[in-house]
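Complex shown without one protein chain; remaining protein chains in place.
Each chain gets a letter, A and B, in the order it is written, and its residues are counted from 1.
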Amino acid sequence: MADEFPFEISPMFEGERVRKDDMYVELAGPKSKGFELVNAVEIDEIEDGKFTLIGPDISDMEEGGRYPLAMIYRIAGELVEPDLEAIVERRNHDFQNYLQGVMHLNQRYDVWLRINKDSITKGLDSFEHIAKATMMLFRNELPFIEKIEATYITDMEKVEEELAKAMERYAARDERTRNLHDEDVDTFYGCSLCQSFAPTSVCVISPDRIALCGAINWFDGRAAAKVDPDGPQFPIEKGELLDEMGGEYSGVNEVAQKLSGGEYNRIKIHSFFEFPHTSCGCFEVVGFYMPEVDGIGWVDRDYTGMAPNGLAFSTMAGQTGGGKQVIGFLGIGVNYFRSPKFIQADGGWNRVVWMPKFLKDKVLADIPTEIVDKVATEEDAHDLDTLKEFLKEKDHPVVKNWGADEEEDEDEGSTGTSTAMPAFDMPGPAMLQNIPPMTGSGSGGMKITLKNAKVSIDKVILSSKK
Amino acid sequence: MAAKAKAKELDTTRNAVPFDKANIPGPKMAKAVQAEMAGKFISKAKRPLLIVGTAAGDDGVIEIVRTMAEKGIPVAATGSSLKRLNEEGIDATYVNLHALVSYLKDPDWKGFDGKGGYNTTIFLGHNYYYASQLMSTLKNFTKIKIISIDRHYHPNAGQSFGNLKTEDFLKALDVVVAQL
Partner (left out) sequence: MVIKKGRFTIEGLENVQINIGKVTSSDEAEEPQGPTPAPDIHGLRDWDMRLLKRYEPVYSPICDLCCYCTYGKCDLTGNKEGACGINMEAHQAREAMIRTLTGAAAHAGHGRHLLNHLIKRFGADHPIDAGPSNIKAPVTQTVLGVKPETIGDFVPVLDYVEEQITQLLATAHLGQEGSAIDFESKALHAGMVDHVGMEVSDIIQISCLDMPKSQADAPLVDMGMGLIDSTKPVLLCIGHNVAAVTYIMDYMDEHDLFDKIELAGLCCTAHDMTRINTRAKVVGSLSKQLKYIRSGIPDLIIVDEQCIRADMMQETSKLHIPVIATNDKVMYGLPDRSKDDIDDIIRDLASGDQPGVLLFDYDKVGELAPKLVMKMAPIRKEKGITALPDDAEFKKLASSCTQCGACVIGCPQGLEIDKAMEAAAEGDLTLFEELHDKCIGCGRCEFECPKKIPILNVIEKAAQKVIREEKGKLRTGRGQVGDAEIREEGVNLVMGTTPGIVAIIGCPNYPDGSRDVYEVAEEMLQRSYIVVASGCSAMDIGMFKNEEGKTLYERYGGGFLKGNLLNTGSCVSNGHITATAIKVAAIFAGRDISGNFEEIADYVMCRIGAVGLAWGGFTQKALSIGTGCNRLGIPVVLGPHGPKYRRAYPGKAYDKDKWNILDSRDGSVHNVEPAPEHLLITAENKAELMPMLAKLCFRPGDNNLGRMIKLTHYIELNEKYLGVLPDDWHIYVRGEADLPLAMREKLLKILEEEHGWKIDWNKKKILEGPARKVDISFQPTNVPRLCKGAVE
C-alpha cells in the first residue's frame, strides 16, 4: 500500500528481522527504555488521527544510534472501555511488524524496535508514518475505535516520566485480571473459530477458563464480540448457575446445544468427568484418567515418551478432540493449570497424580505447595506400579480412595502400544489331539463330528471378564 | 502500397512444419497462410477473440496487440501478459489458457462481455507447446476457428504461419493488422 505510506504493509513482513548491520536506528529494547500503552478515554478528549512527537524524529536520529521510544495511543468510542485496552495494545506488535522495514519485538515495557536502513532511503523519515499506519490498521480491524490519537516520545526524561505512569496502569490491569472470576461477570464469551476444521467445537471462555488454544481470554472475547457480535466470538449470557463446583450455567447449556449441532447440551466448564468442555485438536496437554490410582495424569504434546498407562500423547489425544465430549480424557491449554478453578469439580490439583517433568516445571508456580511434591513425573514413576508406590509414599490425597476398588487385573493396561501382536504359532495337527472334545451346554438339535475338516477363523475377540 | 509491397516479398507459408519435431497430431493440420490472408480472415470474423500469451509483451508484438484491441477485438491475456498490457494501457482480461479453452467449449458461456461465445480465436505470443496442446482441445471439440499469427507453425490451428525468423514475423504482423 505504497500509496500513502513510504512502505508496504502486509502480513508477509511479520517475520522480517532487522539485524544490527541493516538497522538505521534501534528504539527502546534492553539497552534503552520504552513502552507501548493504550488508554481508553472520553470521546471529546482526543482529535482523531492526531500524531504528537516529543523528542527527536527519525530524520534527527543518527544512523546506528539507539534511542528510547514510548508509544501511547488514546482511543475512544461508544463501545470502548478500559477492559479493551490490553487487547488493542497487543495488536501494536502485530501491526508494526506488518510495516516493511520495521521490526517490533515483545510488548509493554519490553518493547524493542529496529528500523531498516533501506526504509529510510525509501522515505521513512518520520515516526508520523509509522504511527499513522498503525492507527489505520487499528481502526480497520477494530471499528469500535471511533477516534484514536498517538503520542510518541523519544526524549529520555519524558519517557521515564511516562513509563512510571504506564507501569501503574499495567499493574492495575494485572490486578483486575487476577481478581476477576467467573462469579464476577454476567457474560462469558464463546469462540467458534475452530469450527472451520472441527465442526462441533465451541469454546466457552470465562475469566477462570481461557480458550485452550491460548489465543483468546475473556477480555479478548469481549473485545471481539464488540467488534462483530455476529462473528466467531460472541457473548454468552451466563443465565442461572446450575452447579457451582462444576461450573454449569443455563445460558451456556443453551448455547452448547445450538452450536454443537446437538452433539451435546450440557457443559461443566470445570469438570473432568461430567459433561467436560470439548476441544478441537490443538490442545497442548491431554489429561487422562487412571482408574488404578483414581487419579488424573497429564501429558503435553512435546513429550515423546509413554505415560504410566503405557500410552503416548498421540494415542490419548486421538481419544478426545474433534469437538466431542469424551469421558476419561480432556484436552486443555497449559494456561488452564493456572486457573483457580482448575478441574475443581473433581478435586483440582488434589486429583493430579502425574505429569512430565518439563511440563511440571513450566507450571510449578501454580501448583499448590501442599501437593507439588506429591505429583509424580517420569523421573518418579514410569508405570502404574511405580506410580502407586510413589503416591502411597507421598501420601497423595487420592490414596484415600484406593480401599474401595479391587486390585485391577495386572494384565490390563497396555492397550494400543506400538508393540507388535505376537505371532501366533500354528499348532501342528498332533497337538490338536490334546483338545478335549467340545461339548456344548444345552442340547437341542443334532450331533456333528468333524473329520478332516479345515476351519478358518477370521478373527478371535478376547474379552476379559469385568 | 508499402504494406502490399511488404506482403509480396514476405512468404509466411514457408517452413510449415511443426516447430516441435514430433508434434504431428494427425491427418488434419493447419493450412499455412500468407499474412495478408490471415489479416483478411480476422477482419471478417464475426466474434473474434485475440488470445495472447506472455511473449505478446515483447517489443514489436505489443504494438500489434494494441492495434487489434483498438480495432475492437477483445483481448484475453493469458500467462502473465496482463502485466505488460496494463503498463501499456491496453484493455485486456486475464484468463488462464487452459481454463479459457474449457470455457470456449461450453455452449452456455457468454464470453467476457456477456454477449455470447466467440467463433474465431486468434493466437499470438504463446509458449509453443502449451498453446499447441490447448489448440487441440478447440480443434477437436469445438467448431471455433483457430488462427495462429504466432512465429511458429501450429499444426492444431486451422490456419497458421510457417516457422518465421523474427524480422519476418514482425513484418507479417504489420501486414496482418493492415488488413483490419
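In the analysis below, a residue touches a chain if its C-beta (ideal position, glycine included) is under 8 Å from a C-beta of that chain, and two chains touch if they have at least 3 such contacts.
Bear in mind that the values here come from a model prediction, so they are computed numbers and not experimental data.
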Item checked: Listed residues A:Pro56, A:Pro199 or A:Gly239, member touching the removed chain -> A:Pro199
Next item on the list: Write down which of A:Gly65, A:Gly231 or A:Pro291 is the residue touching the left-out chain.
Entry: A:Gly231
Notebook entry, point to check: If the hidden chain were put back, which of A:Lys324, A:Lys362 or A:His382 would touch it?
Noted result: A:Lys324
Check: In terms of residues, what is the contact footprint of the unshown chain on subunit B?
Finding: 17-21, 25-28, 53-54, 78-80, 82-83, 86-87, 93-94, 96-99, 101-103, 105-106, 108-110, 126-130, 133-134, 136-137, 139-141, 163
Notebook entry, point to check: Contacts of subunit A with the missing chain: which residues?
Noted result: 1, 3, 9-12, 14-15, 98, 136-137, 139-141, 143, 192-199, 201, 213-215, 228, 231-232, 259, 261-262, 280-284, 301-302, 304, 312-315, 317-318, 321-324, 412, 415-416, 418-424, 426, 429, 432, 435, 437-440, 442-464
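Here is the rule we go by: only the chains that are shown with their structure count from here on.
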Item checked: Length of the line joining the C-alpha centres of subunit A and subunit B, rounded to whole Å -> 58
